[in-house]
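Every protein chain except one is present and positioned as in the full complex.
Per-chain numbering from 1; labels A, B and C assigned in written order.
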Amino acid sequence: MREIRVVPRRDFRVPVEAEKISPDIFTPLTIEEIEKIEVWEGNRKRALTDLFEISGDGDPAKPEEVLIKLEGNFSRVKRVGEKMTCGRIEALDDIGMHAGNGMAGGEIAIKGSAGDWLGREMRGGRITVLGDAGDYVGAGYRGENCGMRGGEILIEGSAGDYLGEHLCGGTITVLGNAGDFPGIANRGGVIVIGGDAHLPGAEMASGTITVRGRARVLPSYQYQETVEIDGLSLKKFLGDLVDNGKGELYAASVEDGGA
Amino acid sequence: MAEDVLCPFCGCLCDDIKIEVEDDRIVGVKRACKLGSSKIRGHERTKAPMVRRDGELVETTYEEAYDRAAKILKEAKRPLLYGWCSTVCETHKKGILLAEEVGGVIDSTATVCHGPSIIGIEEKGLAGSTLGQIKNRADLIVFWGANPAEAHPRHSMRYSSNSSGMFTPEGRKGRKVIVVDVRETRTAKNADKFLLIRPGTDYEVISALRMIVAGKGDLIPEKVAGVAKSDLEEAAGMMKTARFGALLFGLGMTHSRGRYKNVDNALSLVADLNGFTKFVVMAMRGHYNVAGFGQVCAWETGFPMSVDFSRGAPYFNPGETAACDLLARRETDAMLVVAADPVSNFPRNTVEGMAEIPVIQIDPFPNPTTLLSDVVIPSAVCGVEAEGTAYRMDGLSLRMKKVVSSPYPTDEEIMQNILDRVRRLGDDN
Amino acid sequence: MIIKGGFVYDPTNGVHGEEMDICIEGGKVVEKPRGGDEIDARGMLVMPGGVDAHAHIAGAKVNSGRIMRPEDARRGIEPRTKLLRPSTGYTVPNCYAMGYRYARLGYTCAFEAATPILESRHTHEELEEIPIVDKGALTLFGNNWEVLECVRDGDLDKLAAFVAWGLLASRGYGVKVVNPGGGEAWGFGGNVKGIDDPVPNFGVTPIEIIRNLMKANEILRLPHSAHLHTNNLGKPGNYETTLATLKAVEDISASRNRQVLHVTHMQFSAYGGTGWRDFESKAPEIADYFNRHDQFTMDMGQLIFGSATTMTADAPLEYGNARLLHAKWSNHDIELEESSGVVPLVYGRKMPINAIQWAIGLELALLTKNPWQFIMTTDHPNGGPFVNYPEVISLLMSRAKREEELASLHELASKRSSLPSIEREMDWNDIAIVTRAAPAKILGLPEKGHLGVGADGDVTIYDINPANVDPSKDHKKVKGALAKAKYTIKGGEVVVRDGEIVAVPQGRTYWVEASVPENQAAKVKADLVEKFAKYYSIQMSNYMVQDAYVTHPRVVKAGVI
Partner (left out) sequence: MVILLKAIMISGRTLGQGASCEAKMSPEFFKATSFCALSELDYNALGISEGGNVLVKTEFGEVVVSAKKDEGLPAGVIFIPMGPWANAVVGPDTGGCGTPQFKGVEVEVEKTKMAVMDVKELFSDLKRTGGEAS
C-alpha cells in the first residue's frame, strides 16, 4: 500500500475544488509532482501544496494500492475522489460536497460527516460515512434522469433530503433518518433507511425502499400486505401510482397522511 | 402625458399606464394599481454615492465609488453578484459579463422566490402560454399558493379570472376559479372552490389529485393532508372538464416544505390533464423583471440563475451556488447587490453572513441593505428614468420607457463603469 | 486580402475545383485586391461560407430548451478566454457557443426558422448575442388570427398587407408556416388531421392557409418563398399529406427566380406506414415528386444519433412525443398567433424508428437529383445539433461510410428504406451546393453562397486536398477537416484559424421591408386596433420590435410598390 497524507495548511472560508485528489491521479506521480497538482480556491488557481501539506510514500504504485489519507478539516473541500476507479480515500474528519462524484470503483471512507451530493452519479465502488450526509446522496445532476447507477453507499448517521434522487441502480443504506423525498423518481435502486423518512418513493418507477422507522406515505401508494423482514414487521406498499410505478415501499410504521 | 408606459413593479408588467409629466416631473399616474403607482410616483432616494469610513457611510463621488467597488470585486476570491429583479435586461448582460471577469457567482432574486419553480421545470418542463392565451380561452383558473389580490392586483382583470377575450366574452361569469392555500386569502374569498390545505402538504395533495385525474381515485384515502377526498374529487372534476384550464401558482408552493418538488408534481399534474383537456401552468413571478434575468442568464450562460464563474466556465447548482447558500455557509468574501434588498428578504442568519464581508449596493432607493453596505451607488429608476427590456411573468419581453430624466446614471452605465475599472485593475496585475 | 491557389468550389459561378485566387476588399469579393493579407490555400479546399437556412438558434423556445435542460448545458462547456465568452451546451448551446461553433464549421450565416411576431423581440435579443455569423429569422404566420380571418374572407390583398406588417413588426425575413391551423386548434388541445380538416372556430382549412400565404408571399415578391412545415409532421403515413399539399399548390407560380415553396426538414414528412409498427420510408416517392417538380425545394432534417432537443411550433406533435417517450415537456402557446413545444429526447441506433428516420434523410438527399432543390440541415436541434454537419456531409459523400453505419443500426433501417441500394456519392460540387449555393439561392441572398465579384467576403478554407483525398474512402478525413475549418473568413476578416476563433465580429441581421398600398395597410391597421383592444394582453404601441433590438440590420426591400 502506498499511503499519501493530505493535510490542509489552514481553514478555508472560500471552498476549495479538488477533484484531482484521487488515487487515479496520484498513482503515477511522485510527491513533488502531486504537490504541483492544480486545485481551485474560489477563482484562484493553486498548487495543491499551496493549500495542503502532502507527505507519504514517494514511489508511484499501482492505483489499487494507493491510499489517500485526508487529515484535518476537509468540510470545505469539494469533489474529492471524483471519477475515481480504484484505490482508497480515507477522510479522518468531515468532507465537503460532491465527494465521490461519478466514482466508478475503489472506496471512500469518511469518519466524520459528508456534505451534499455525496456519490453523485456514482457508477461503482463504495462510500462509507460514520457521521451524517447532506442532501442529494447518490443523486443525479440537475435535470438528468439518472443519478447513481451502481456501487454502494453506507451512512451510519442520518441523511438529508432527496436521498438517491433518480437512482438508477446501486444500494444506499442509511442507519439513521432520511429527510424529505428519499428515493424520489427511483428507477431500480435499493434504499434502506434505519430511521424515519418523509414521503419516500415519490414518482418511483421501480426499485425498493425500506423504512425501518416511521414514514409519511404518499396517498398515491397502495397498501399490499404486512411482511416480516429481518425480524421486523413491515407494511408493504406499491407505487408510485401517479406514474404507474411498480416500486416497493416497506415501512415499519406509518404516519397518518390524512392529518 | 406618456401613454402605454410599462409598470416597473410586479411580474404583470402592465403596459397601459398613463403618466402625466409636467416640467420633466411626474404629476399623475393613471391605470396603475396601488403598488405600481406608489413606485412610479417615487420615494425617498439615495442622494449621492457613499462609502463607509470609520464605520459610517459618507457621501463621495461616483468615481471613488466605482473604484472602490471594482477593487472589492477584483480582490475577492468568491464574489457574489446578486439581485437583478428590478432592473432591465441590458443591466443583466453587463452584470453577467462582470461576473465572468471577476470570477464570481451571479444569482438573482429568483432563488428566494421562484427558483424552485425553475428547478421543477428542469425536472419536467413547463406547459405554459402567454397571458393573453389565458385571457382569451381559459374557463377555469386555479390559483395555488398565490394571492394575486395582494401581490398582483391587476392580474385577474387584465389576464386571468376577471378578464374577457375571444372565447371568454362573459369574463368572470363564464369562468370557475379554484384557490388552494393554507389560509383564506382575499383571492380565496373570490373563488368558486377553496381548498384549505395544511402547510407543507402541497405535494401530497397534488399526488392525490393526479390519482383522481388518472381514474385511480378509489385507491386514495378518505382524507389527504386534512382535505376531504370529496373536495379533491370535486376540484379534479372541475379541472378535467374545463375547456381550457390554467394553474397559476405562487410562493405558497415554492416557499413551503417540498419546495421544487411541489412544483415538479404540479407540472406533472398539468401534463396529465392535457391528456383530457387543455391546461397550462405558470409561475406568478414577483418582480417585474426577475423573469428577464433568467432568460438573459440562460442564453448567455446556458443556465437561468446561480451561475458560478470561479473557474471561468459556468457552473450551476442551486443548493450550492445560490446566494443564500453562499451566505448561509459563509463561503463568499464580497457581495454586489443590484436592484434588490437581500437584507430585508433573506433570513436573519443569512444576512449576518453579509455583515462579515464587503457589500456594494446599486439601487435608486435606500433600504435595509444600505445599512450593511460599504459602497452605495444610487441609480436611475428603470422604466421611469431609464429604458430597457423586461420580461413579463409569461416570458414575453417588452421595452420599458424613459418618462422623465434623471440626475442619476442608469444601472447599465454603472455596471459598465465598474467593468471598465475591473479590467484596468486586471491590466495592472 | 488574397486567398491564393486553393481548389475553389463555387457552383453558382461554374467553378468546380479549379485552383485559383479569391480576392476580398472592403468585405466583398473583388477582381483584384489592393493589398492586405495573403492566405496560402494551396492544396486546400476553398468554398463560400456555409449558409444554414433552417435552424432553431434564437428565441423563446430555444431558451425554454436551455432552461429545462441544465443536463444539456453541462455538456460542451468551455471556459472563457481573453477573446471568448464561455460556451455551454450540446443541443441547446448558449448564444456565444452558437456563433463560435458555426464559425469553426466554416458557416458564416444562419437563419432562425421560427419566430412568433409577439415574441420576436426576444428572438432578436438572442440573435444579437450570437457572434460572428450573419443571421435572420423567419416569421410565423400559419396560425395567426388575422391570417385566418383574411383567408376566411378571401381578402388576399389584405393578407399580403398583413404579412408585410408582420415582417416589419417582427423584423422578420420570410413567411414561415408551421402545421397551419393545427396551432390554433391546439389552443383548445386539438389539432388538424390533414390539409382539408377545418380549423375550429375559423372555418378555413390548412391548405387554404398555405395557398393564400404562398400567394401573399408572391404578391409581395419576397426574397424567400413560403417556408412550410407540413401538417401531420412526424406521423406515420404523412408522406401522403406532404404530396397532397404539394399537388394542391402546383398552380401557384413564383414571382421571382426561385422556388415557389420550400418544404422544410422533409425527413419528418416522408413517412409511410399506418402506425409505428409498419413505419417505413417514403423518401423515394417524395424525391421522385421533387425530381418532376423543380418549383419546390426542401431541406433535409437529418437525424443524428444521440441527444437532441426537439422544438417546434408544432405543439400538438410535441405533446404526443412527450407522452410517448415519458420525457420532459414544455409547451408555449402565444395568444392569437401560434403554439410551440419543446421535448428532449435521445435517438438510438438500435431503435427501429430512429434508425429508419436516419435512413430517410439520407435517401432524400441522395435521390433528389438536382442538388439546387436541396439543403443539408439537421433542423437543429430537432434532428440533432448542427455541429454534426461534417458527419452528415461525410455520409453523403461515402457509400462505404453509410454501409458501416447501417451495419451498426437496427436492421429495419435497411429493410424499410432504400438506402442500402443507393450508390450515389455526392462530390465536392454537390456539397458546395447543398451547404452554400442552394441555401443562399433558396433564401434569396444574392451576396451569399458564392464567390463571384460583389459577393460577401465569406470564405471557408478546409485543410483537405480534393485532388488526392477520395471522400468515398477517406470519409474520416472529410469529417475531421470539415469539423475544424483551417480558415473561416467573414466579411474579409479571418475569424477562424486552424479551427480556433481568432476574431469575434458582430454579424448583421437580415429582415425584409415590404411595401404595400396604403389602403390595404389601413385595412390591416383597423383590424389590429380592434384585436389589441379586445384580445391581445399588451398595447399595440408596445408590440413592434424596436430598432434598438437590431443593431446591425441588413434591410432587404420588397413589396407591391
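The criterion applied here is as follows: contacts are C-beta pairs under 8 Å (C-beta built on N, C-alpha and C of every residue); 3 or more make two chains touch, one makes a residue touch a chain.
Just so it is clear, the model here is predicted, and its values are computed rather than measured.
**Student:** Checking the contacts here: which visible chains does the omitted one touch?
**Tutor:** A, B
**Student:** Out of B:Gly104, B:Gly165, B:Gly294 or B:Gly319, which is the one that touches the chain we can't see?
**Tutor:** Among B:Gly104, B:Gly165, B:Gly294 or B:Gly319, only B:Gly319 touches the chain that is not shown.
**Student:** Specify the residue from the set B:Ile178, B:Leu372 or B:Met415 that touches the hidden chain.
**Tutor:** Once the missing chain is taken into account, the touching residue is B:Leu372.
**Student:** Identify the residue among B:Val5, B:Val351 or B:Met400 that touches the chain left out of the display.
**Tutor:** Going through B:Val5, B:Val351 or B:Met400 one by one, B:Val351 is the residue touching the chain not shown.
**Student:** Would you mind spotting which of B:Leu6, B:Ile19 or B:Ile72 touches the chain that isn't drawn?
**Tutor:** Within the whole complex, the residue contacting the unshown chain is B:Ile72.
**Student:** What residue numbers in chain A mark contact with the hidden partner chain?
**Tutor:** Interface with the chain not displayed, on the chain A side: 116, 134-136, 160-162, 180.
**Student:** Kindly note down the residues of chain B that lie in touch with the hidden chain.
**Tutor:** Touching the chain left out of view, chain B contributes residues 9-10, 34-35, 38-39, 43-44, 51-55, 60, 64, 68, 72, 107, 111-113, 115-116, 119, 147, 149-151, 153, 182-186, 188-189, 196, 199-200, 251-252, 254-257, 259-260, 286, 305-306, 318-319, 321-325, 327-328, 334, 341, 343-352, 355-359, 365-368, 371-372, 374-375.
In this section, only the chains that are shown with their structure count from here on.
**Student:** Building nodes from the protein chains and edges from chain pairs that touch, which of line, ring, star, complete or other describes the result?
**Tutor:** complete
**Student:** Which pairing of chains accounts for the highest number of C-beta contacts?
**Tutor:** B-C
**Student:** Please compute the C-alpha centroid of chain A, do the same for chain C, then give the distance between them in whole Å.
**Tutor:** 45
**Student:** Would you mind pulling out the distance in Å between where the CA atoms of chain B average out and where those of chain C do?
**Tutor:** Here chain B and chain C have centroids separated by 35 Å.
**Student:** Taking the mean of the C-alpha atoms as each chain's centre, how many Å separate chain A from chain B?
**Tutor:** 33
**Student:** At which residue positions does chain C touch at least two other chains?
**Tutor:** Within chain C, residues 68-72, 74 contact more than one other chain.
**Student:** Which parts of chain B, given as residue numbers and ranges, touch two or more other chains?
**Tutor:** In chain B, residues 122-123, 309, 311, 316 touch at least two other chains, as defined above.
**Student:** Note which residues of chain A are touching chain B in the complex, please.
**Tutor:** Residues 13-15, 17, 40-44, 76, 97, 116-117, 135-136, 141-143, 180-181, 184, 199, 202-203, 218-220, 222, 240-243, 257-259 of chain A touch chain B in their complex.
**Student:** Mind listing the chain B positions that touch chain C in their complex?
**Tutor:** Residues 3-4, 6, 15-16, 89, 93, 97, 100, 118, 121-133, 135-137, 158-159, 165-167, 243-244, 271, 274-275, 277-278, 280, 294-296, 298-304, 309, 311-314, 316, 389, 391, 395-399 of chain B touch chain C in their complex.
**Student:** Spell out the residues on chain C that touch chain B in their complex, using ranges where they run on.
**Tutor:** 58, 60, 62-64, 66-74, 77-80, 85-86, 88-89, 92-97, 118-119, 121-122, 125-126, 129, 145, 186-189, 201, 319, 322-323, 327-336, 339, 342-343, 534-539, 541-542, 546, 548
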